[in-house]
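Everything on this sheet refers to the single structure shown next.
A single protein chain has been removed from this complex, and every other one stays in its place.
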Amino acid sequence: MIRLSMLQLRVQAITAAVALIAFAALLAATGPHLVSLYAASGLRGCQPASCGQRASSFLQQVDSTSPYAAVYPLSIVLIALTPVITGLFWAAPLLARELETGTFALAWSQSVTRTRWLAVKLIVGGLAAMAVTEALSLLFAWWAAPLGRAAGLGGSGGLAMNPFNPLAFATHGITPLGYAAFAFTLGVTAGALIRRTVPAMAVTLAIFAALQIAMPLWIRPNLLPASHTTVAVSNETTLNLFRTDSPHTFAFTLATESLPGQPGAWIRSSGAADAAGHPVGTVVPSACTSAAISSGPGAGLANCLTSRGIRIAVTYQPASRYWPLQWTETGFYLVLSLALAGYCFRRLSRLS
Amino acid sequence: MNAAIQASGLGKQYRRAWALRDCTLAIPEGHVAGLVGPNGAGKTTLLRLAAGMLTPTRGTITILGQRPAAGPAQLARVGFVAQDTPVYSRMTVADHLRLGDWLNPGWDGHLARRRISQLALNPKQRAGSLSGGQRAQLALTLALAKRPGMLILDEPVASLDPLARREFLQVLMEAVAGQGLSVLLSSHLVADLERVCDYLVVLVASRIRIAGEVSDLLASHHRLSGPRRDPGTLAADQEILTESHTDKQSNLLVRTDEPILDPTWAVKPVSLEDLVLAYMSRVGDGPVSPQQLKVVP
Partner (left out) sequence: MVEFQLDETSGVATYLQLVQQVHQALRMGMLEPGDRLPTAQQVVAQLAINPNTVHKAYRELEREGLVRARPGLGTFVTRAPTGPDPATQARFLAAMTDWLRSARAAGLGPDDIEAIYRTAFRTCFAEGAA
């Protein structure tokens, strides 16, 4: 049965191998140069004070050198699309085409039970999809390592991405495994319920895309409890000032994109708050209005707000939460996949 | 002798309609049983229940003493060729043989290869580009090479030209003789059934109308013709299947196990086709009036 699964996935396997080899070739062609650029930038063993500067210039240099600016987003797209492709072209036809063409009568009258037939096909196809996706992700992670190191050293701009950035989070680490498993089992289930290949592919695409959008927006932020803290208004925080309808009354917002002492943290939200962390109103207190009028959103207003006890409340995930979050999210998708697979097995006897 | 097929009160319901109802059968081993009936009568449903493709809503069915598709051992004992002989169109003939080899412990690769070369099939040809007759032969080869004890075929020759049909039946009969198979097959063509079947099941409107050995059925059904008679005056053990009367003459098709002693009747044997038509044209359990009777030569 294993040999049969592999035989019937022949074409798909060859396509995947060609894509993997082409991708690896592309990365192998551009990777070493990236490493040499990194070495030339003097970031190895740099002094903490100058690291940020050097890192940023390295990143900008990479961004303006033509292949890298294209390879990076190309890789992201490829890794993000691979679960979709395997879900649509490997998984959706698995049951749908058998039911559509009537070949299930041939497959299920041999000397293997339907359950074993489906189990082997699910495992062989699903593991292959997961392996291909993760292989692409690992290749990319190897290639992009210098960029990640530069970002970690405080560089910004260009191709630097916080690991918690949705695009980065979804294409690095082990999350691609979960996506591939889910897309695969989703495709098989859609095929079982819809019984026609093309509609099953469409439904798989729709549901997978919906979940992939919902995850970074609503689900991931709630997978692990966030940490809370307050920071003082400073040069690194952002102060915005707005006029309102009434004269002599201004509105302000406070935000920050980094936390001192928490490099690489994922800032979920930040806003003006009191020392205890409770949000305060967005109206500039009357005592600070004159500072607002005279120097706008500058140091004067900042000092005035600080003197009134206004700080910034930050909701965040520390950088150390990266791997627990990866594991939790992957676990979430794997549980979903197992549930879908279980449903397929339960419905199997009623399919013909 | 084991029963090849044993069904008791078998029924299958889809949503609100019953595709098969109250089917009770006991077909002995070593027979080629033919299943005949109008379209939509439930033949495919019965065959798929026997092959384990469907599960019964009511009643039971066993094949060679076991529930269909009960496990790998039972699956190995039954070969099934579905209607329109589905094959994987993108896989080659050789791939299909590999499929049979890998999925069936009892696979006879020698037999399979010999049949393929006898049929002059190109092993490297994709199954989708085979003709209808070649596809049917491939499907039959796959079913036979796993060395089953029972073969179930759903209208295997319905869409084949006469030559392909004859060749299919030749191969099938040769395998029955050589392997001692039991067969259950459905067909529209009573002429084919007459050649190959020694057991007959007539299925009309989801119920079995009659079932039995062909020789017994032919011996117990007779055509009676004679002067005009009121059917009520017939002997009680004679069951009237069809009747037609002119003002002077009566023609009946009756079923009885007793000899016909009334000298006013001319008694003639019934062909299998007439017998099948008589049962197929009955509505309910009573005899058929002339308006309902199909024209029978």
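Every chain is named by a letter (A and B) in the order it is written, and numbering of its residues begins at 1.
Methods note: contacts are C-beta pairs under 8 Å (C-beta built on N, C-alpha and C of every residue); 3 or more make two chains touch, one makes a residue touch a chain.
From a predicted model like this one, the values you see are computed outputs, not experimental measurements.
Across the complete structure, the visible chains that the omitted chain touches are B.
Checked against the hidden chain, the listed residues B:17, B:120, B:177 or B:236 yield one contact partner: B:177. The missing chain, though absent from the display, is touched by one residue of B:67, B:98, B:126 or B:195; that residue is B:195. Across the entire complex, the residue among B:67, B:126, B:166 or B:229 in touch with the chain not shown is B:166.
Across the interface with the omitted chain, subunit B contributes residues 30-32, 166, 169-174, 176-178, 191, 194-198.
Criterion: only the chains that are shown with their structure count from here on.
Inter-chain centre distance (subunit A to subunit B, centres taken as mean C-alpha positions): 60 Å. Residues of subunit B touching subunit A in their complex: 48, 51-55, 69, 71-73, 75-76, 78-80, 82-84, 86-89, 91, 95, 98-100, 102-106, 139, 142-143, 146.
Residue ranges on subunit A touching subunit B, taken from their complex, read 1, 3-4, 7-8, 101-103, 105-106, 108-114, 116, 349-350, 352.
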